[in-house]
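Yeah, one chain of the complex is gone here, protein chain that is, but the others are all in their spots.
Letters A and B name the chains as they come in the text, with residue numbers starting at 1 for each one.
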Amino acid sequence: QSSVTLFGIIDTNFGYVDNTNAAGDSKYGIGTSGNATSRLGFRGVEDLGGGLKAGFWLEGEIFGDNGNASGFNFQRESTVRLSGNFGEVRLGRELVPTYRKVSSYDVFGQVGIGMFQGWSNWAGVGTADANGYRQSNIVSYYTPNFSGFTAGAGYGFDEQATGKEGRYAGAFGAYDNGPLSVALSFDRRNVGALGAGTKDNLTVGGSYDLSVVKINALLQQAKYKDVGAASGKYNSYGLGLTAPVGAGEIKAQYVMYDQKAIDSKAHQFALGYVHNLSKRTALYGTVAYLKNKDASNMALQAKQVSTTGPGAGENQTGVQLGIRHSF
Amino acid sequence: QSSVTLFGIIDTNFGYVDNTNAAGDSKYGIGTSGNATSRLGFRGVEDLGGGLKAGFWLEGEIFGDNGNASGFNFQRESTVRLSGNFGEVRLGRELVPTYRKVSSYDVFGQVGIGMFQGWSNWAGVGTADANGYRQSNIVSYYTPNFSGFTAGAGYGFDEQATGKEGRYAGAFGAYDNGPLSVALSFDRRNVGALGAGTKDNLTVGGSYDLSVVKINALLQQAKYKDVGAASGKYNSYGLGLTAPVGAGEIKAQYVMYDQKAIDSKAHQFALGYVHNLSKRTALYGTVAYLKNKDASNMALQAKQVSTTGPGAGENQTGVQLGIRHSF
Partner (left out) sequence: QSSVTLFGIIDTNFGYVDNTNAAGDSKYGIGTSGNATSRLGFRGVEDLGGGLKAGFWLEGEIFGDNGNASGFNFQRESTVRLSGNFGEVRLGRELVPTYRKVSSYDVFGQVGIGMFQGWSNWAGVGTADANGYRQSNIVSYYTPNFSGFTAGAGYGFDEQATGKEGRYAGAFGAYDNGPLSVALSFDRRNVGALGAGTKDNLTVGGSYDLSVVKINALLQQAKYKDVGAASGKYNSYGLGLTAPVGAGEIKAQYVMYDQKAIDSKAHQFALGYVHNLSKRTALYGTVAYLKNKDASNMALQAKQVSTTGPGAGENQTGVQLGIRHSF
């Protein structure tokens, strides 16, 4: 019996986005991860007896359009774990606990042109992980499920000789019961010179399944403090619907980004359809429209085709048609 | 039942090449991919019913001499596929259809010091893929086999906001029947500033198996247009023989490179022997001689030992002795 499971997803699509720069040029080509992030991973679990288990998870992103021109790594997740009646403790690099659960209320699964973009490095300060998805050097803890209640917390070390730039701390709580699901999370990152500034993310999300349609909501505030001109708030409000239709699913989502720090708003509308050819394979299509107002210069996330903004106050339309294959 | 097949080849050799620079210095050491390109890959196929199949292929090169000092990636192939009675459609990065079949008439399999070098970035314009082997952002289509006839076509997106540098389009047709095999391919790449120039590759190849010996021929023209001083033609003419001897195979090939753009010729002679220890493992040896005339400064391809030219009009001799192990 092997102690390793090899797994992955390849999601590749035709993508089109107009107004990909201030000159108004459009781009089209082969993009990746329109329905799920392409990945390759190795994971395993060992039963140590007495309810105790050890495990590991190594997972890296795949860029199917160019064969990972920048090289392959395991930055999606690299953890070693111990779990038991007490819950689970993990060490390494992974999605932060304050993202893992609450991000599930984005009906586009945090990928592609329809995705909720509240998690972003809005003010451009801090490390690459300041977008809020993942953290290196993190220890995290997840509780067992108590009648639908779950919770978790994490601490990411800054590993600085002086200061605390890159440090992370956060916690979440969630409740799932029948058709209802809700979650709340809060985290803080130390950003800027010596980590003297902070980026706080407060997120609340929920869904209710009416069987013919499932309603999702996601509200988030990203607040930058003590980082000079970059200080300020970015509020994101998302409302999404999913509805099963035969072998497929229709998805629709509206997100409003109230970028108070720059006194500007943006509106994102997305409609998608996923057609399952099997449990492992699906075809999908998404259209999205992003309306920037005033100084806002947000972009649709058509990975590996275009992710750059149209210019302040300009709009962007995008299409993705692709295939997702899991193994 | 696992949905993934893990596969690969390690091919490592002792290599020697004289005249590796204008000073006439020779080089020797441990090289890679003398008989087949060293690789590691993951692939799988899923039966979707009704003759339809989904699949994926991830494959990266292995440099056994230094452990992939520049990192591991999947630039040899990263595709997701759908196939059925209609043929096969692939998305991602891979060998272009105009190379895959017709390159098979090189008796040295496009590796090592004996290889046919018509596919090269002769004029040094365009992206790394301008050598003509592979293409990122490509969609390709392969027909089913109709009584020996097969064909395919591909289109590689440039993904430029302005211009079309890096765009690829090409098609091939082939016929295999008993001892006879022939193929023809044509492709165009947009190269140079904004892709205003073109590199066209026209290739025809064939083989005839006389049982005691198999005769191979490969003729190719690479034509650069509208790229200033780099414009011009490069014609390559190859003639190869293979003959089974016991558990092994003898290979011999002559290639003449008529570099019309620089009004210079080069002649390459190669002799090789492959001794199979099993279906998976072989020992091999190759000797090759490259005769540059006038301004020609071509080099023998002793990967990871020496691939640099001896200087205009100078000659080069090379030897590779190695082992190829598949898994």
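Assume a residue touches a chain if its C-beta (ideal position, glycine included) is under 8 Å from a C-beta of that chain, and two chains touch if they have at least 3 such contacts.
Just so it is clear, the structure is predicted and the values come from calculations on it, not from any experiment.
Between the chain not shown and the residues A:V17, A:I138 or A:A282, the one that touches is A:I138.
Within the whole complex, the absent chain has one touching residue among A:F56, A:W122, A:Y142 or A:Y257, and that is A:F56. For chain A, the residues touching the absent chain in the complete assembly are 2-4, 6, 42, 44, 46, 48-49, 52, 54-56, 58, 60, 70-80, 82, 91-93, 136-139, 157-162. The missing chain lies against chain B, touching residues 6-8, 10-14, 20-21, 23, 25-30, 40, 62-72, 277-278, 280-281, 305, 322-323, 325, 327.
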